[in-house]
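To start, the structure under review is shown below, and the notes come after it.
Only one protein chain is missing; all other protein chains are in place.
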Amino acid sequence: MFNRTNEAKVLRDPIHEYIHISYQVIWDCLNSREFQRLRRIHQLGGNFQVYHTAEHSRFSHSLGVYEIVRRMCYEVENINNSLNEFEKIQVMCAGLLHDLGHGPFSHMFESITQKSHEDITMELILDEKTEVHQVLKKEHTNLPNLIVSILNHSHPNQMLSQMISSQLDADRMDYLLRDAYETGTSYGKFDLERILRTLRVKDGNLCVKESGMHSIEDYIMARYHMYWQVYLHPDAKSYEILIELFIKRYQKIRNQIKIQSLELLFEPLTSDSFYLLDENRLFYSFQQALFCEDEELKDLANRILNRHLLSFKEDEKLNGHYQYVYIEQQMEQDYLPYHENKDPIWILNKNNECIPISKCSEIVKALLRMETKTKKRIFYN
Amino acid sequence: MFNRTNEAKVLRDPIHEYIHISYQVIWDCLNSREFQRLRRIHQLGGNFQVYHTAEHSRFSHSLGVYEIVRRMCYEVENINNSLNEFEKIQVMCAGLLHDLGHGPFSHMFESITQKSHEDITMELILDEKTEVHQVLKKEHTNLPNLIVSILNHSHPNQMLSQMISSQLDADRMDYLLRDAYETGTSYGKFDLERILRTLRVKDGNLCVKESGMHSIEDYIMARYHMYWQVYLHPDAKSYEILIELFIKRYQKIRNQIKIQSLELLFEPLTSDSFYLLDENRLFYSFQQALFCEDEELKDLANRILNRHLLSFKEDEKLNGHYQYVYIEQQMEQDYLPYHENKDPIWILNKNNECIPISKCSEIVKALLRMETKTKKRIFYN
Amino acid sequence: MFNRTNEAKVLRDPIHEYIHISYQVIWDCLNSREFQRLRRIHQLGGNFQVYHTAEHSRFSHSLGVYEIVRRMCYEVENINNSLNEFEKIQVMCAGLLHDLGHGPFSHMFESITQKSHEDITMELILDEKTEVHQVLKKEHTNLPNLIVSILNHSHPNQMLSQMISSQLDADRMDYLLRDAYETGTSYGKFDLERILRTLRVKDGNLCVKESGMHSIEDYIMARYHMYWQVYLHPDAKSYEILIELFIKRYQKIRNQIKIQSLELLFEPLTSDSFYLLDENRLFYSFQQALFCEDEELKDLANRILNRHLLSFKEDEKLNGHYQYVYIEQQMEQDYLPYHENKDPIWILNKNNECIPISKCSEIVKALLRMETKTKKRIFYN
Partner (left out) sequence: MFNRTNEAKVLRDPIHEYIHISYQVIWDCLNSREFQRLRRIHQLGGNFQVYHTAEHSRFSHSLGVYEIVRRMCYEVENINNSLNEFEKIQVMCAGLLHDLGHGPFSHMFESITQKSHEDITMELILDEKTEVHQVLKKEHTNLPNLIVSILNHSHPNQMLSQMISSQLDADRMDYLLRDAYETGTSYGKFDLERILRTLRVKDGNLCVKESGMHSIEDYIMARYHMYWQVYLHPDAKSYEILIELFIKRYQKIRNQIKIQSLELLFEPLTSDSFYLLDENRLFYSFQQALFCEDEELKDLANRILNRHLLSFKEDEKLNGHYQYVYIEQQMEQDYLPYHENKDPIWILNKNNECIPISKCSEIVKALLRMETKTKKRIFYN
């Protein structure tokens, strides 16, 4: 019923060997300008300033998430049987498109625009002016709405949302593996094959057979290590703070000083303007600022372009006067590898019952008892 | 005599595990603005349009070349003993800095500016206004000149040039391994450890012990495969042609239509303007062109940003009328994995004599006898 | 129609990640005593004396061949469609069982018994007394005969034989990858995924799409390198020569001196005696020989157990008197990575015609023109 590509398309990928595409709607989404724009957004924001090879984009990651969703749909017998073709297409599209709304240096962008990337993603999919919307609509009138309902967890089949966004989802699985590969750390590796092999559906929920529990523990530890080694690295944060300070400084002085390429950031956000807001524009703007008349903006631009980072201290007081001070509060949930509140990872035991992993894994039990506290980091210069 | 860093610095790298830095002058070069600029130039130009993960920069590659040179200097006993500390510093700097002069989309940039990237590299190193020059000069008055003499093969110690640029140099060894890793192909892999272990110096020339010959054959085959699978891929070429056509179109109409960010490309090249000429500027300019009044420029910008590539044919005639036609002549030397003219790879045989590899390897002998012909590729739309 | 296992069985394997088994007959063959015996035969004979980690058995390799055949059958669309279920079972069994007839230190064993391992394999499959025969027969009366006809190339469907034994077969593909992995060399690696992806059936023959030609070139080079680096290594040969000399010496003196465990080697070969002839028996016998009264046998046993190898020379004369001299003639075909006589690798070109790879690959063309000569190696002490 749904259009297939003439022949199966494959894209070489270092994480999954190949990305396999056989539906036309997937291929067309991939070629939409909203999706191609993701090539111009770094997956790891400022992290390439710490791990110099972490230069990969959200484009690559999005393809990876799609591929894991596709494998779940077709290689996990249980899921294969419980979803119809249309549901599979919906969830594969949702996997591919879930990061469409990321702005340049996402955190900064969200704080300036006061909009979450999740909301922007959904708006782009629903906006009749976007290519991606038109592609989806052409395949099935209701496809844009259904994909959005997967992304905002209102889809009648909850499992589809779990595949994209839960404690054990295609999103995290791809980014852990990919970010580990691209940074050259070994910490993010875990046994994706075994997780897929032991994944099951039980009463409409994803769960993992008991024999796969160790691979889940390994995956949770991978998360833990990647948080500490990569995602929360102070130098990456320091770099992103410089960008945030730059934009805020510009915001303050833009009635006196104009950098034309930056102005778009302060206009009302539309799908057209969002398409143009990428990291190339920001970097070009940093260059422009090198020649402006505001000393602070100039200094920040120079720091960003030539990697003069802020210093930082942990849980300490800062004495004396500084040009820049930025205090970051880290919440417990930011650095815990696994939370178990409304959304546990379910283990299917030998009696065919689903129990939360914290009830059967000594490791997870121990992790959840970890002493955590709110941490403060001060960045300054 | 030469300044060392307080403690050895190490940078994580997926190809070499770690990049090791213990000289202050290396560290300072790395932090110079000319070197940091390399983060904003893709290593493989338009290739990330074919292999979506090939998003790495010349910054990473340059660090890798440095690391291989460093290992040659210290881990190859023979080289370690035959070079003094100053020579080692010269050649490590030359490895680190050899790609400094690459413009955005190098081939296009060279054709617009009529300057080779090699020449620009040397000019930057010699230009008293660059940070990199100042860093080198501070360490030793003659260091900039000596590095340039390595790069242009006029250094009294020819071996230093061979380490950076020959048929078996640190440059190629790093890029084959790195490009294979980043594209996710296995073709570029070869046994770097064994090559380093069998590398020797004989009468002031680099050579390889006979027991390492098979690893050299493997390396030559890796080159062959990477040429065909990656470097000469028609879609990558097609993308770069679009960029070249874009710039040439703009050049033609720039007295009527102005894209401010592009103008720098047509001003006299200085170290200051070169610093600003990176790929972010180009991509920002493509965006700007979407709103210009020249239909052709607009169309080309749209093609570049959203990956609408040209079609191509091989060794055939093109009939009919087309908007864009670009004919590429490939020379034999462009796709031969190994040439043996003035600069062979030397094999040190059991009698302690150096002979060209083509005299002892049946594989290389066979490769050099390969029938090659000039090939023509037509790109069009 | 054919019995399936209760649930799919999977065996962890470093080369293929998992070996997948879903037919009962495969599972039962694997558990037969003839197959379990393969755990007691080294895959690479004496090579673990050169590459100390090359300690893997023919059991592991046989599972790997089965797995590649299985993937050919189900993952290559073209093959999947052109074979019926019974043919798939036949060829999977043939892949699994093809090495059943290897004796301990195969070459030596063949020279003593004057029987090829291929013949013994077929005899075991046809012999009503073997467990493996009974297992096959139970599944289908004609299964033993059909498997034998695949192995001796008399099966009506020639393609089945090509999958097991041709210039591009599951046997070689597994052993190159496995032996490279276990020795720790990188030379044997090639892109199995891409070969499988480009494999096709045309007029009942296996062939490879033109777009896969480079991966075939890579595979042929992998063969070339493994021959020279691993399979023909003089120290491995030297070790096997010691074993051959030992057995021949014993044969000569066994009317005076008896080593009970060795006597079986000289009795008529039956499926029962063959089951008992493994490498444990040989090694136990070498130990026993340490205490015998023949000085030469004792010396050879000591050399084998404690790795005192023979010296060797290449293409030279041997002067003087030596206790042991063994001259080996290497034929061209022993060290050529690819021959093209009756059995070429076929490339399917864009016009849908099959042509031998030597007609379209410059690399293969060059390799076939390689100058080869008969080589002589003298082993002595």
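A, B and C are the chain letters, set down in written order, and residue numbers restart from 1 in every chain.
Definition applied: a residue touches a chain if its C-beta (ideal position, glycine included) is under 8 Å from a C-beta of that chain, and two chains touch if they have at least 3 such contacts.
Here the structure is a predicted model, which means the values were calculated and not measured.
**Q** Just one of C:3, C:53 or C:154 touches the chain that is missing; which is it?
**A** Candidates C:3, C:53 or C:154; residue touching the omitted chain: C:53.
**Q** I need the residue numbers on subunit C that touch the omitted chain, in ascending order.
**A** Spelled out for subunit C, the touching residues are 11-15, 17, 31-33, 36-37, 39-40, 48, 51-53, 55-57, 59-60, 63, 181-185, 261, 276, 278-281, 283-284, 287, 305-307.
**Q** What residues on subunit B make contact with the chain left out of this view?
**A** Against the missing chain, subunit B presents residues 10, 17-18, 193, 197.
**Q** Since one chain has been left out of the picture, which residues of subunit A touch it in the full complex?
**A** 185-187, 189-191, 214, 217-218, 221, 224-225, 228-229, 362-363, 365-367, 369-372
Methods note: only the chains that are shown with their structure count from here on.
**Q** Over half of interface residue numbers shared between subunit B and subunit C means same, under half means different, so which is it?
**A** Here the answer is same, because the shared fraction of interface numbers exceeds one half.
**Q** Which chain is the middle one, judged by CA centres?
**A** B
**Q** Determine which two chains are connected by the greatest number of contacting C-beta pairs.
**A** A-B
**Q** So, what's the distance in Å between the C-alpha centres of subunit B and subunit A?
**A** 32
**Q** Could you state the distance in Å from the CA-based centre of subunit A to that of subunit C?
**A** Taking the mean C-alpha position of each chain, the two centres sit 48 Å apart.
**Q** From the C-alpha centre of subunit B to that of subunit C, how far is it in Å?
**A** 43
**Q** Of all residues in subunit B, which are in touch with two or more distinct other chains?
**A** Within subunit B, the residues that touch at least two other chains are 185.
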